[in-house]
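Only one protein chain is missing from this complex, and each of the others stays in its spot.
A, B and C label the chains in the order they appear, each numbered from 1.
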Amino acid sequence: MKNTLGNNVSVTLFGESHGTAIGAVVDGLPAGISVNEDFISHQLDLRRPVGKISTPRKEADKFNIVSGVFNGKTTGTPICIVIPNENTQSKDYSKTYGKARPGHADYTAFCKYNGCEDYRGGGHFSGRITAGLVAAGAIAIDLLSKKGVKIGTHISKCAGVEDDSFTEYESNINTLSDKMFAVLNDEKGGQMIKNIENAGAQGDSVGGILETAVIGLPVGVGEPWFDSVESVISHALFSIPAVKGVEFGAGFSCADMLGSKMNDCFTVTDGKITTKTNNNGGINGGITNGMPVIFRCAIKPTPSISKEQETVDFIKKENTTLSVNGRHDPCIVHRARVVVDSITALALCDLLSQKFGTDWLGDN
Amino acid sequence: MKNTLGNNVSVTLFGESHGTAIGAVVDGLPAGISVNEDFISHQLDLRRPVGKISTPRKEADKFNIVSGVFNGKTTGTPICIVIPNENTQSKDYSKTYGKARPGHADYTAFCKYNGCEDYRGGGHFSGRITAGLVAAGAIAIDLLSKKGVKIGTHISKCAGVEDDSFTEYESNINTLSDKMFAVLNDEKGGQMIKNIENAGAQGDSVGGILETAVIGLPVGVGEPWFDSVESVISHALFSIPAVKGVEFGAGFSCADMLGSKMNDCFTVTDGKITTKTNNNGGINGGITNGMPVIFRCAIKPTPSISKEQETVDFIKKENTTLSVNGRHDPCIVHRARVVVDSITALALCDLLSQKFGTDWLGDN
Amino acid sequence: MKNTLGNNVSVTLFGESHGTAIGAVVDGLPAGISVNEDFISHQLDLRRPVGKISTPRKEADKFNIVSGVFNGKTTGTPICIVIPNENTQSKDYSKTYGKARPGHADYTAFCKYNGCEDYRGGGHFSGRITAGLVAAGAIAIDLLSKKGVKIGTHISKCAGVEDDSFTEYESNINTLSDKMFAVLNDEKGGQMIKNIENAGAQGDSVGGILETAVIGLPVGVGEPWFDSVESVISHALFSIPAVKGVEFGAGFSCADMLGSKMNDCFTVTDGKITTKTNNNGGINGGITNGMPVIFRCAIKPTPSISKEQETVDFIKKENTTLSVNGRHDPCIVHRARVVVDSITALALCDLLSQKFGTDWLGDN
Partner (left out) sequence: MKNTLGNNVSVTLFGESHGTAIGAVVDGLPAGISVNEDFISHQLDLRRPVGKISTPRKEADKFNIVSGVFNGKTTGTPICIVIPNENTQSKDYSKTYGKARPGHADYTAFCKYNGCEDYRGGGHFSGRITAGLVAAGAIAIDLLSKKGVKIGTHISKCAGVEDDSFTEYESNINTLSDKMFAVLNDEKGGQMIKNIENAGAQGDSVGGILETAVIGLPVGVGEPWFDSVESVISHALFSIPAVKGVEFGAGFSCADMLGSKMNDCFTVTDGKITTKTNNNGGINGGITNGMPVIFRCAIKPTPSISKEQETVDFIKKENTTLSVNGRHDPCIVHRARVVVDSITALALCDLLSQKFGTDWLGDN
């Protein structure tokens, strides 16, 4: 479905960048789950822009939970979270309408919506829409955590710099959960930031790779063929417009491996079956095997840059040039991290409830 | 849904490797589409094993269309295609049951299905199940082709050898459509085959990367956020158990690019808007922009190898070793190609019909 | 899905009677449809309570369209309509919590949501939730009307009085569209109102039957077996908690008819095929035949009555009695009428777009 993801547990997105409000409706979560508004705020903070990459803005995204929560707990009915748009300026976007930002959805939205799209500030394609996902996802992350399922994402590569790898999953995930710039090695993070700033200073932008680990999933989760774990997670991730690639375990590098190397040998210790390597990313045949589920997604460089670019005016149907003015993020990789965690949590809640039921999600 | 993909146009898979039959039900295709059984046979031939990689087997997969086709045309009601399992040998699989093939779904199926799975020859996780997809997909490929939408996939990398890139999409796609080993450069293909044979001779296997181009899609197709073109196609591709990565356009390499390089500049020629590069793979904001839709998927090396591997017996819960006997493919990349084309065609039929309706698919 | 109806065109409901707000998200409507806020207000007025049955209240339900509409037209992205809850009084509902109103969802909600339901004023089961449906449905009704598809519902029976039958569908539908108490014969309507008032005066309530006609649907609409026109419409209607029966054409009376009487004979006049009778309600085999689609739904008497009733306290698990105090509707049949029109319109938009595509809905 268009703006609804999931069946048993679903999230529906709405809003445009410069409309009245954006938000999300989460349905199917069982009743009685504590909703921690501080944690939602915390998660929203993680996706907010950071000045010069490092300083968090002072003002918060204010969100209103207008339904589905009563006395601090879920009621079992739809949770609608509304986030008003406050900083929408009276700037006259209609003046520049028609000039397609390369790499952006301006032109495709114009084609799809016949010129009726809300073009102001990216409209429904603005990264701002992910704030609704993050607020919704916070509840799912919290819920899964109580079930022993933990999700953590780090910036494995950005602006040409590689972060360290996961070493101890649980402690790594805990460490990452509070970081505004989620790297495992802060020195590498510092280099990334410096490179991002340099790119920004030149009116350009950079991309990167996010790597996610999900631990604590039961063995036997996934609904092949078409709701394989990979299908469900990639479907969710590729809804983020900046994601251009998703891989699990060894991913694309498996193309260069021999089977004897790629295969993860099973081993049993104290009655517990694990694999010695994890090239399959915790998934065999679309079903979890008990190892951490590992995936990476490629985040493209922010398309809005101040450097002059060639483009077209799709109204006038003529060639022109464009330099995107005003503040823009020279990198969104660090902000996308919490979006990845959020959408993964929501997708997993839906997948788990096929097998175990939505009641199970609320069971502690 | 588990074994049903799509809403307006759907495909439902069934069958196990050593059961009575495997097959697929395709629903939602409009009435009046010519069903070319020769083309279905041709497509099934493309996924069949090739002896020493190059010689097609003589016997064909016999398929029976048991419903939904009348007087050579679709009736508009479900098309059920049944492919009997013929070469199922009376081998006693129960003797080796419990020894998990590394990289395979033996262990995860055991966990998910509580030991009731049909374990013979991989059961429902056998590559054989894709024959149903290919037969179903043949009808979709044919239909799309009449609408001007053409799909072609080549082996862009295999066994350490890289194929040439697409040059002229339409003629490349035409050339590929009849090849048993789908490369653009046959010399490179020859090297791949040699390397595959070498790996096989050592009881090992290799993987590779398939690259697909879809041309002729209208501008404005895709249903963001959650039915973005990337979401829909990746969901379908990741249902194939061997796929471990999917990327669009520049994919993972975007992590190393500057925005000014990654952004595809628009240009207008004779009133037609195109982009100068295609790093976004024909998709902006989850919607087609009129450029070829380009994606790659990573196919892991075949997990069944004769080389001895460490593993467990999950019934006895003890460590053991395993050497998978009998004939096995040292590579399935070339056979997976037609599966990728097929599932892409089916997923696109569903996506297109959201916007244009299923009637439109039958309109010529 | 729980609170989402439809695939290509969907509506998602949220809200509780005494929460911050209620509302709906409509997704999948094409871009460029004029959104007439006056018509939405008009439709919301039709479902509002009428004092002594006949006088419309002065104050309106205020609704905010927070997304999906720009410059008075749909943008093609989700339309979120938020209706704040204003008259929620600080009454302490917790005092009476546990006393199950007979015929209401108090007890079942308690069981389903483990005592975490928002019980104030019926919570998510309040008739108030239908305001979101009506606002959303207004856009669908307007859109369908431009495509020549018109929907009208009258109170065919209420409080023991029967209304006249449809005579001229189009003019009947037009006449009904503005009536607060939608009968074809106002004298009969007057008797109904008198009987409703009498029941109310005795602390009791009455039910009735609504009959709906849909004209202008193309021939050949419906997706058997499981998305037959009857399946789709009844699914939608039975989501309204007060509906206890749905029938098409002759409905239950067909049980007493001979085939030769029930069958609608076809006839052709000036090349146009119609049926002489319409016992099948415009539907054969789940597909429209070009005749008006006719259905009726039974609306039960309002469960909240001031008359004392036996019941239980489900917290204390003991027998008790209950007299529901405060203002309550002695009848909701006339208010339910616009809800039936609304949900029918939304369900038909979804059904039509399977065949014709969502673009077609916006095509004028």
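As a convention for this text, a contact is a pair of C-beta atoms (placed from the backbone, for glycine too) under 8 Å apart; a residue touches a chain by one contact, two chains touch by 3 or more.
Worth saying up front: this structure is predicted, and the values here are computed from it rather than measured.
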item: Given C:T153, C:S205 or C:S342, the one touching the chain that is not displayed; value: C:S205
item: Of B:K99, B:H124, B:K188 or B:R296, the one touching the omitted chain in the full complex; value: B:H124
item: Residue of C:D38, C:E86, C:E168 or C:E310 touching the missing chain in the full complex; value: C:E310
item: Which of C:P49, C:P84, C:P102 or C:G216 contacts the chain that the document leaves out; value: C:P102
item: Touch list for chain B against the chain that is not drawn; value: 1-4, 7, 10, 12-16, 19-23, 25, 27-28, 30-32, 64-68, 70-71, 73-80, 82, 112-118, 123-124, 362
item: Residue ranges of chain A at the interface with the undisplayed chain; value: 7-8, 28, 353-360
item: Positions on chain C where the hidden chain makes contact; value: 1-5, 13, 100, 102-109, 111-112, 124-125, 129, 157-158, 160, 199, 204-209, 219-228, 230-232, 234-236, 238-241, 243-260, 262-268, 271, 273, 275-276, 279-281, 283-290, 296, 298-303, 305, 307, 309-312, 314, 317-319, 354
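Convention: only the chains that are shown with their structure count from here on.
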item: Shared chain contacts [chain B and chain C, defined touch]; value: A
item: Innermost chain, where centres are averages of C-alpha coordinates; value: A
item: Whole-Å gap between the CA centroids of chain A and chain B; value: 27
item: Rounded Å distance between chain A and chain C, as computed from the means of their C-alpha atoms; value: 38
item: Chain A: positions in contact with at least two other chains; value: 1-4, 13, 112, 124
